[in-house]
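The next block holds one structure in the form of structure tokens; read it before the comments.
All protein chains but one are shown in place.
Labels A and B are assigned to the chains in the order they are written; within every chain, residues are numbered from 1.
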Amino acid sequence: MRKRHVWMTAGMLLAALSSHTLAAEWNMPIGVTDVSREIYSLHMTIFWICVVIGVVVFGAMFYSLFRYRRSKGAEAAHFHEHTMVEVIWTAVPLLILVGMAIPATATLKKMYDASEADLDVMITGQQWRWHYSYLGEDVEFTSNLGTPREQITGDGERSEHYLLEVDEPLVLPVGKKVRLLLTSDDVIHSWWVPDLAVKQDAVPSFVNENWVRINEPGIYRGQCAELCGKDHAFMPVVVEAVEPEAFEAWLAERKAAAEAEASGVDREWALDELMERGEQVYGSICASCHQPDGSGLPPSFPALAGNQALMDDSALHIDTVVNGVAGTAMPAFSTTLNPVELAAVITYERNAWGNDTGEAIQPADIAEMMAE
Amino acid sequence: MASLPPKHRLQQGSADAVGGSDTHHDRPRGIMRWVLTTNHKEIGTLYLLFSLLMFMIGGVFALVVRAELFQPGLQLVQPEFFNQMTTMHGLIMVFGAVMPAFVGLANWMVPLQIGAPDMALPRLNNFSFWLLPVAFTLLLSTLIMPGGAPNFGWTFYAPLSTTYAPPSTTYFILSLHIAGISSILGAINIIATILNLRAPGMRLMDMTLFVWTWLITAFLLIAVMPVLAGVVTMMLMDINFGTSFFNAAGGGDPVLFQHLFWFFGHPEVYIMILPAFGIVSVIIPTFARKRLFGYASMVYATASIAILSFMVWAHHMFVVGLPLVAELFFMYSTMLIAVPTGVKVFNWIATLFRGSITFEPAMLFAIAFVVLFTIGGFSGLMLAISPADFQYHDTYFVVAHFHYVLVPGAIFSIMAAVYYWLPKWTGHYPHLRLSQWHFWLSIIGVNLTFFPMHFSGLAGMPRRIPDYSLQFADFNMISSVGAFMFGLSQLLFVVIVFMCVRGGKKAPAKAWDGAEDLEWTVPSPAPLHTFEHPPQYRPVEH
Partner (left out) sequence: MWKTVKSVLAAFFGVQREAQRREDFTSGKPISFILVGILMGIILVLILIVVAMTAAG
């Protein structure tokens, strides 16, 4: 116990020393959780160990290269083994490694202890967005890239948090232990926020656990770390850490909004209303594959504009969007979108880009279909 | 093509010097000479030229990636194509450039270093080479298929590479199968040659480190290539025959893919670095004019690394959700690998210590190898610390790490080997001044490209992204400039090799005054047939 403490202190000391010499944008962030600080100190400890070994090894090497040049008349010696020296330079690194493994093991054990959490959040990776669900609170939403397309193509001034901004951030309370449960609907993603020192793969059919207790309020940004297809670069993570009271208030507000949305299912929607809502949904969810103008990216992502098969058969269209198509990149949106959004986006697709079917798909019909 | 490889004058000096004679009178001429050849030197040349071609193609793909990353935003290519480029770059460089280059060097030099007349299985040798052009033509052809080339990274994690993959993936699987067969056959041939065809009097412990490392590498290849074949076959079944090995919806396990892949993949990393250790262990003593320090330890450390390489695979999967015990196991075992690797570096330095050192181009590359490979080893040690890996994993820090061990590691060792043995292959020394230029441009380019990646990775830039947020812009710009510098200076390398084949300062049989191995007893250029009567090997006495 005591030994570990000594190592930790040494690590912290080195870390403190180096935080002055290395600017933040050149190094791993210290972060805002206890775990992230420990990881940072491990990182700096092993870094300085490497630096010291490097100075010794490269020093000896360059001394030899310089001192024993033949152009300076160096004659080769004839020794070619020395068991004692070899044993020493094998044993010393071994001891250093054991010394390094001890604090690393301690930190790892902390990271793996996700028990007694105050709040559970389910994080689901989807191509190419994150879905957050506050378990037991009836609050869930999808978090999409907030950077407009023009900025990516270079047609607009890039914002400060280019590619690291979302439409709806994950809001978490500070000082509470939050358990993160990660899974995926399609391919493997990896949820990463450097300041929280959480990087965990979201694997389909698995639920991975991690946890975080944020010490300071603030906005912390990260992004998907595991190659997940074409828009891998465009699925950022933004965490907004707020005081617990503010968090409760936010949660209550979200619940009320969800109820209001649910009540919209039963009423009759006008075509214009659906189109307006559908355009928003299409822009944030569908456009990355099927393109803003509905032309798609065949053969992986079929065109929607002028797609006769879908336009002739509204039931097929609804089924495709709601349940997805097995064996292709088209996911089921029944978990991502609510009936109003589904109805709106299907209506939009059936009337935009010259499709002009004039049909308005009603949220109530979708809800009824999903209930079956 | 026919003008590039050395034209062996069949009669030249071979018979009297090494007791051989030319017995093949009606050899095919022109292109058929190369298609039908069973000569280890010609096949070695074919392997080396093939890998040079692949190195250039893979390099162009890398430059497409670096050009897109020169600035934030999408300028040149779309993300779909960007992913194809990163994937093809990795596959071509690993399977098409580095591995065949080492096999080519083995073909040329293993028989010469052990005093054998040829490889043990010459026809198999021809076959295993000609599988490669087939495999890589197939792989490259996926670029023009509908849906594009493989786009899931060279690690092709399922289900991105199965359920969500482009249709061309089946071709990719087939091409990996063919390349894998080629590797296995090549490895069998090398083992058979080393174990059976050593000159009378040469025991295993008398072999050069290059032969030793290749012997161990060949066993690694035979052990793990079937695992790769198995895993791609499972993918093939998932894609085309409705199985669910990796498909979660069918009860499969995507993480199983990663275990299988890295059980192949980690030894694969050592397949690409052990022969490099061997090359450097041959070159440094030559130019330090002093015997290799701790020969026995070098052999044992190589064996040790090879054994440990089967116990560390899941350190590539620290954030996939392994149980705590597994996480600890793989952290400890990975840290252990640092020990024998360190032993090697210390031995090279002890060889330099009190030597009589000169700095020929081969030596420059070998020294750069030791320094820059060690830097790659340091970042490897950092990555082994599992808690810290939660921050490093899948960032540019990892990209920096493995490029340090593969570019100034494996590829510099290949360059060093080429400069070292070109006099033996062509009879001419490579142009000294140009070679030095090539070295300095390469070493500056490499560091400019990959050193800033450590910083961008630590600051939070994930790998395999075509666009990035603004705080990474400076690092990426430097990397891109360095990459173009490195890439263009390799054209100089091609020029140097070409010039060396055509002419240059004549090299004697013993081209380097500190070189003691058997290959320096045959004339330069080495005649087509050497050691037809085995030389009597007399071990160096201590």
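The rule is simple: a contact is a pair of C-beta atoms (placed from the backbone, for glycine too) under 8 Å apart; a residue touches a chain by one contact, two chains touch by 3 or more.
What you are looking at is a predicted structure, and each value in this text was computed from that prediction instead of being measured.
Note that of B:Gly59, B:Pro340 or B:Gly380, the residue touching the chain absent from this view is B:Pro340.
The residue from B:Leu324, B:Ile444, B:Met477 or B:Leu492 that touches the chain not shown here is B:Leu324.
Within the full complex, the residue among B:Phe245, B:Tyr295 or B:Tyr468 touching the omitted chain is B:Tyr295.
Touch with the hidden chain on the side of chain A covers residues 80-81, 83, 86-87, 90, 105, 109. Mapped onto chain B, contacts with the missing chain fall at residues 203-205, 294-297, 299-301, 303-304, 307, 311, 324-326, 328-329, 332-333, 339-340, 343, 542.
As a working rule, only the chains that are shown with their structure count from here on.
With each centre defined as the average position of its C-alpha atoms, the distance from chain A to chain B rounds to 34 Å.
Residue ranges of chain A in contact with chain B, taken from their complex: 24-29, 38-39, 42-43, 46-47, 49-50, 53-54, 57-58, 60-61, 64-65, 68-71, 74-82, 85-86, 89-90, 93-94, 97, 100-101, 104-105, 107-109, 111-112, 127, 151-154, 158, 160-164, 186-188, 190, 192, 194, 197-201, 203-206, 208-209, 222-234, 297, 299-300, 326-327, 329. The touching residues of chain B, counted against chain A in their complex, run 72-75, 78-80, 83, 146-147, 151-153, 157, 159-160, 163-164, 166-167, 248-249, 252-255, 288-297, 319-321, 324, 327-328, 331-332, 335-336, 338-339, 342-343, 345-347, 349-358, 367, 370-371, 374-375, 378-379, 381-382, 385-388, 390-391, 393-395, 455, 458-460, 462-471, 542.
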